[in-house]
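Just below is one structure, and these are the notes that go with it.
All protein chains but one are shown in place.
Chain nomenclature is as follows: A and B, assigned in order of appearance, with residue numbering initiated at 1 for each chain independently.
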Amino acid sequence: MSAQPGNYRYIGTRRRTKEDPRFVTGRGHYVADIALPGMKHVALVTSPHASARIKAIRTDKALALPGVHYALTGEELCANVDPLYVGVDAPKVARYPLARGVVRYAGEWVVAVVADSRALAEDAAERIEIDYEPTDYILDPEKAILPGAVLVHPDHGSNVLYRRTFTWGPVEADFAKAQHKLAFRARWGRSATVPIETFGIAAQWDPGTGLLDVWASIQMPKYPDQLARALRLPGNAVRVHFDVDVGGSYGVKRGIKHTVLVGYLAKKLGMPVRFIEDRLENMRGGDMHGPDRIFDMQVAFDTDGTIHSLKIRALDDVGAYAGRSPLQLGKPVGAIVGPYRITSVEYEPISVLTNKTAQEAVRGFGQSPTNYALETAIDRVARHLGMDRVELRRKNFITRDQFPYLIPSGSTYDSGDYHTVLDKALRAADFPALVAERDAARKAGRLAGVGIATCLEPSGGNSAFEPLFNPKNETTTWMDSCLVRVDISGAVTGVMNTSTSGQGHETLVATVLGEILERDPDTIRVVHADSLNALPSNSPVGSRMAIMLGGAAAGAAKKVKAALMAIAAHNLGVAQESLEYRDGSISAKGDAKKSLSWDQLVEIAHRKFHKLPPGLEPGLQAKFVWEVPTGGGLPTADGRIQMYPCYSFEAHLVLVEIDPATAQPKIRRYLCGHDCGTMINPDIVHGMTYGGIAHGIGAALYEKFAFSDNGQLASQTFMDYLMPSALEVPGIDIVDHCTPSPLTEFGQKGSGEAGYLGAPAAIASAINDALAPLGASIDELPMTPLAIWTQLQGGKTQ
Amino acid sequence: MSEKLYPVSITVNGKAHAAEVPSRLTLVDFLRDTLRLTGTHVGCEHGICGACSVILDGAPVRSCLMFAVQLDGCSVTTIEGLARPDGTPSVLQDAFCEAHGLQCGYCTPGMIVASHALLESNPQPSEAEIRDAIGGNLCRCTGYQQIVDAVQLAAGNLAKGAK
Partner (left out) sequence: MKAAPFEYTRVSTLAEACELLSEHGGDAKLIAGGQSLVPMMAMRLARPAWLVDINRLEELKHVELRGDALVVGAAVRQCVIERNADAVRSLPLMNRALKWVGHVQTRNRGTVGGSVVHADPSAEIPLVACVLDATLVLQDTSGRSEVAAREFFFAPMVTAIAPEQCLAEIRFPVWDAPRVGCSFEEVSIRHGDFALVSACAQVALDADGKCVRAALGIGGASPFPHALPEIGAMLEGKVLDDMLIEDAAVAVAGLIDPDGDLHATAEYRRFLARMLAMRVLKAAAEDAAGKGAK
């Protein structure tokens, strides 16, 4: 098995990206770089209380400052815009950009001030006077679901936003017949991707054309549509410019409330308005916190290590409002058994409201927490049985001849070879040496542990969780598109329909177009349409663009190629089957004299209608709109559904040492075996995998949005929300493997969430292996020095 | 009651810029908003993330942690000033492209500034020295691996005489 099958010229070869040159010279084009003439700036007044009634708002002192133009309250805004989208059927959990009447978390936006500069807007914000009457609040998600709990949204009647028990397969029978059962609780702490660029937006309303122009740092499906609906504008009155470089997102740059606020202000004031969150606004009220979950896990298994069944209760604290966040409990349904042959599952997702900052989508859309819970279960079974963790995984892995493999919750895994990837990783890491190093460290009196995690990355994202979690939502279409144009000079341009936040989409499209059309990708330009020029896209979420944008680009390029073949056949008088296409030129097989060059073919397409075959459209362009493969279905009554189409796999091995004198963990070695099918650009795939692992290290050891007992966000600056630097992230080795997907053009799968989907589980596994000789373990992320120290104390006194 | 303005003259990338600025204008906002040199980025505005790194009188500093008015007569080099005179990427910038030492590009100018300063003072740094030099610059895309690779590549290319 090679690392990269297929015979391609550009796909899978190491090539420089198209994007990097502009970034290394400081020529990126981010939203904060946009300066519109006469542009005004927004600052926010936010709630100091976790829960309070707003008694009065006085803006006169702020408005008296020179250079201050407006102070917008929730009363005005909510009367003039429609509520924002809620992912589940909970219409009473109304969500607007500004609070109206009550505030439901500390940091919630209450008043937006517009001034000539951001500094002046902050001066004015300080002069806004608000009378609050603090009210009871609820912070503990377990207490929030009990009868009589303080309600975050009394009109909703409960703090439960979504709850259902799914039973897939003979769960009770499997538990009854299993030789062993174990139960445990694991907690995933609230963290997020926290891009270095905060969310930002600039908007301008032109009353002459009735058009709202929007530049924003976004990664949001159906963003223009959501914006237009909330602002009560027709869809074609909003033009979102997707050519803005996004300074990192990894899921969180949703920004819909930011945009509705600024869009409203720009239209109302007739002035260009910009809002760039500062870091405090971003951390407290930017709607970017990730999953915050308590897993109650039960596993049924036999003495030989065969795992039969799982019961998973996942209680997720989404904070005070919900957009798509409850759906993060839905996406893992598509990989609920991980890479294992587990025959039945009971799954009870519970989405709970509390008086905390609202949660939004984070890399993996809920899969990484689920993978952490699953892998912790596997490790616990191994420990319970005294079985080797590698052997236990090997025993339960789906084998490569079992694909396509249908899991109990209704998704079919496309392809995989988990045994081989794990073996390659074990060999590359010299696993026995790794274990020996651990044992030597232990012998020398240090604490050391080896971590293992073998996890799936569902990819090619659709939104099958929407109809699953909300029967009123029948969205089954989740397409992406590409337009290819060959201009009169013969140059190729690919048009994509969304913005990019570092994933290298321009390189992706150019590589795919170059591959199909046999043109050098370096000569191909890729541009981002604005939303009024764009074909449909669902944005780069759900690890989907290599599959979906790559597939759309391939489809469009093939149409262009077909047109070229038709032109050649017509002009050379040769049947298409007898023609061959090489480097953009077309010749008759076996008769090189009968040939038309790329330039000649393009010339005919653009200028010589008399030479065009009848019925062929002049010019040379094609669009392709592609629905997610295997997508399009609604769930069954018992909640089975095909979630994402393609399943990448990663096997993490990590050696961690803990200094027993300080409880500080240190990662000594990190290796990841990775199979995402065919890689379009290996450097991009590796980069995202390294980055995902670093992000996972953060979630496992460092990062947490902690709240104080009175509901204040305690980690609201980068002095307390601790992201790993180059000194915390070790050198990482990646071992590639390629099991092509049968569902995609080149066999590619997704890798946008790679690394992150297994790293937290692997590090947790290593820490707990290090603590195991003490009889201790930690079942909560992040595993901070304090948490480790607490275990060391307990372990010693036992 | 408009804000008092203070005259400053700061040499940026070899060119003197005179302006009148409010005292509270930070160097990064001066570079970005007054001079429209938007290659230097704002990440946290409280001195942790390093996205705003520039070279001040030869040493890398955080430009969010100083006011422009303080720097009258000083010399600043930004990411825009690190390219070759003809605007093409420097050896280090080229190495970032070759090693794909970036993704979204947002932390990249700060990373390159920090790495540039390192290579000026230590042309053959070890991996540990590279990690130390960029330890005050946060990146959320790369996991730092390809950044370290890029700096090592640049050091090698410079040693081979690349200019």
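Quick note on the criterion: a residue touches a chain if its C-beta (ideal position, glycine included) is under 8 Å from a C-beta of that chain, and two chains touch if they have at least 3 such contacts.
It should be emphasised that the depicted structure is a prediction, and the values quoted were computed from it without experimental measurement.
S.K.: The chain left out touches which of the shown chains?
M.R.: The omitted chain makes contact with A, B across the full complex.
S.K.: Kindly state which of the options A:D123, A:D317 or A:E650 is in contact with the chain not pictured.
M.R.: Going through A:D123, A:D317 or A:E650 one by one, A:D123 is the residue touching the chain not shown.
S.K.: Any idea which of B:G39, B:P109 or B:G136 touches the chain not displayed?
M.R.: B:G136
S.K.: Among B:V12, B:V69 or B:C139, single out the residue that touches the unshown chain.
M.R.: Going through B:V12, B:V69 or B:C139 one by one, B:V69 is the residue touching the chain not shown.
S.K.: Quick one: which of B:V61, B:L119 or B:V151 touches the chain that's been left out?
M.R.: B:V61
S.K.: Looking at A:L722, A:V735 or A:A754, which makes contact with the chain not pictured?
M.R.: In the full complex, the listed residue that touches the missing chain is A:L722.
S.K.: Could I get the residues of subunit B that touch the absent chain, sorted low to high?
M.R.: Spelled out for subunit B, the touching residues are 3-4, 6, 22-24, 26, 29, 45-47, 50, 53, 56, 59-62, 64-67, 69-70, 72, 114, 117, 132-133, 135-136.
S.K.: Could you list which residues of subunit A touch the chain missing from the display?
M.R.: Given the touch definition above, subunit A has residues 118-119, 122-123, 126, 278-280, 661-664, 702, 706, 714-715, 717, 719-720, 722, 724-725, 727-728, 784-786, 789-790, 793 touching the missing chain.
Following the convention adopted for this analysis, only the chains that are shown with their structure count from here on.
S.K.: For a test of understanding, state which residues of subunit B touch subunit A in their complex under the given definition.
M.R.: Touching subunit A: residues 1-2, 22, 24-25, 32-33, 36-46, 48-49, 51, 78-80, 83, 87, 89, 93-94, 96-100, 102-109, 112, 127, 130-132, 134-148 of subunit B.
S.K.: Please give the residue numbers of subunit A that touch subunit B in the complex, ascending.
M.R.: 16-17, 19-28, 30, 32-33, 35, 65-67, 119, 193-197, 245-250, 276, 278-279, 501-504, 683-684, 686-695, 717-719, 723, 725-727, 729, 731-732, 755
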